[in-house]
Each structure stands twice: as structure tokens, then as C-alpha cells.
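Removed from the display is one protein chain of the complex; every other protein chain stays in position.
For subunit A:
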Amino acid sequence: MNKKRGPSDVMIRITGNAIETCLNECLKDGVMLKNIIRQDPFTATLYIASTDTSQVRELANDYECHIEVIRDSLFERYIRMLKKRAGFFVGAALFCCLLIVLSQMVWKVEVQGANPEIERTITENLEKLGLKPGAFQITLPPPEMIQKEILDHTNGVTWVGVDKKGTAYYLNVAEQTLPEKESQPPPRHITAKKKAVIHSVYAEKGQAVVKRNDLVHEGDMLISGFIGKGKYAKAVPATGEILGETWYKVVVEVPMKRKVTTLTGAYEKQHVLYIFGLKLPVWGFTAADAFQNFHVEEDLRQISWRDYQLPLAWLTKTYEKVNEVPIDLSVEEGLEEAKEVARFKMNSHLSGEAYIDEEKILHSESRDGKVKLEMHYQVIEDITSEAPIIQGEMKE
């Protein structure tokens, strides 16, 4: 038993003398009647399914009753409303269609990892395939095919990864990296940079002309660029590594009495606010007077937005308490320290693979509260330098 009115039910009014009889006949024919209300002895209103209207009308005519539909079904009324707002619904439907169509297009093609030249050829090839912003995705071959096509038609590309993310295509390009052609240097000799005793000889190209323990002076030839004999003779760019023993003298002076400052760990902080260059202490007014000996650290935080510096800054001053400790070294201690300083000085002068082989104290003395030290260092270092071969030399 359905109490509710269905969406296709219409409200009808029945007028006549024999309404009850008419209704009984309707029932016999299996017409569903709902919400029957007697308005007055000659009229009643009721709901019937809209499909039954004609049947009920025929029956009513037999019993001299008149029927009129006084309210259309919900369904009909809804359709009428739809028609009234047709513009809106058409618009909504169009919008959905547009959205679907636009989402089926390619909006972005991005080539990553290629240099401009290759990127251009790839882009051109893609356009030949039809892959460019504005193309429809259905017309395009699948990413694997695109990948293959691009690989086949582009030189200088080892691999292309085609990624489709929504409406965007990303191409990851791995360029072919050919081994760089080493620039062939012009023929040359290797000569000594400074006076040294040869420690080791390694001639990669060219002919070594020195042996271990030879003494060489600056400009002496170490590796010759001429190789071969007679008609096979030719000049090559000599390369190699020749380590030589060189000598340095370092003089250092170290005072024996010094003051060293150490931080105690106690500190006071002062916060200062800068507004348009105006200093406004905010916190820690007494920080500056807290310690007798102190060390100040400033931390300035400026507020900037993009490229603009706002006229606001926050300065944190940290006053750290400092202890001054006098150091009084003995002669021996001073000497040790002087040695360390000298070694440090020597090492900072050396470069690359050079190392100190031997060290000797040449002279040391303590005078006027200072230790003066003269050190001699024997250093192993690369002594090669290049000397070009002039073309004319060959013929000699």
C-alpha cells in the first residue's frame, strides 16, 4: 500500500451525481486511487496515475460524471521547470562537454635534459608526429611509439623517456656524450722549474734525459719532446712527472710571553630593534655593563620581502665574558711552538703532492722574550714546467 504520491500522479477533480459508483467502477478496473477528498456532494478530488486518466475519463462519462485534471504530475511540472531554465541546463551541459574536451587535449610538452639544439629538433619531430600543445590526445600514438619515433629521428640522443601526466607530456632526454677530443698540445719539452736533485722520474711521453740523483738547474731539460731517430724522428708533447728534492729556509719568531683570551661561557643578551635606522633596545639594557672583559657577537636579522629590504631589523648582541690568561713559555716550549709554526708556514707554501721530506734546525736563539728559529726543509715536489718546441728546431 503506497501512501505517497508518485512522481507521475496527477490530481483530478470529478464532478457528477454518482461519484461513489464511478469510484467503485474504477476500483473494479484496477485503477489505483489515492487521497480522495469530498469537497461537496457533487465534487471530489483525487490522485491517479497520469496513464490512467483516459480510462478514468471514459468510465466517468458512462456515469455522467465529468473529470478534469487540476494539477499535473510532479514529473510534468519538473519538465516544465527544466524548459523554463533551459539556458542554465544547456550551459551546464556545455561546460561539462568543454571540460571533457579540454582535458583530452595536450596542454604542455616539455623536453628536459637536452641542449637547445637537440631540444629544437626533438620539438620539430614531435610536431611532425602531431604532438604539440592543442593537439587531441586520441590522435596521438602511445608514448612508447613516440619514444621510438623520436629516437629514430633524432641524432645525438641515447634515450628518450616519454611521460604522460594528465594533459602534459614530459620528455626526458639522455644526450649522447661522445668522449671529448683531447686537445693535442703542441710539441714541447719538459724542463726544470727550479734547482733540485731528481727524486723520481716518470716520463709518460717523450724521452727522459735525467736520472735519479741528478742535479738540475732551472730551465734544464728533463724530458725531451724529440723521439725516434733518423727519418722516424718526430716531436711530441712531452708529458710526465718528475719529482725533485728542493730546499727551503723558513725563519719564525715566537714571543714567549703572551695573553690568551678564553671564553668563560657566561653571557648576557641584548635585543635591539631597528626601525628606519633608529635603534630601540628591547631587552637586556644592562648587558653591556655585566662584564668587565667581554667579547660582543652581533646577529642582525633583516626582514626582506623578495628584493625589498624592509626598514625593520632585529639585532641580538651577545656579550660573552672573557678571561685573559697570560702565557709564559720556557725556552724549550717556545722552541717547540716555533717549530710547529715553521712547519705550518712551510706546508701552506707547498702545493699539490709536495711533502716535507726532512727538516733541520739551522739556528735558534732566544732574546728579548722571543724565540727566533731558522729551519731548513728538504721538500719533495713536482719540478716540471713546459717549454714549447719551435718548428724550426726540428730540422736541425
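To be clear about the criterion, a residue touches a chain if its C-beta (ideal position, glycine included) is under 8 Å from a C-beta of that chain, and two chains touch if they have at least 3 such contacts; residues count from 1.
In this text, contacts and distances are computed from a predicted model.
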Name per UniProt, for the chain absent here [options: "Maltose ABC transporter permease", "Outer membrane protein with beta-barrel domain", "Sporulation protein YqfC" or "Probable septum site-determining protein MinC"]: "Sporulation protein YqfC"
Sole contact to the chain not displayed, among A:Ala44, A:Ile198 or A:Leu335: A:Ala44
Touch residues of subunit A, complete complex, unshown partner: 1-3, 19-20, 23-24, 27-28, 30, 32-38, 41, 44, 46
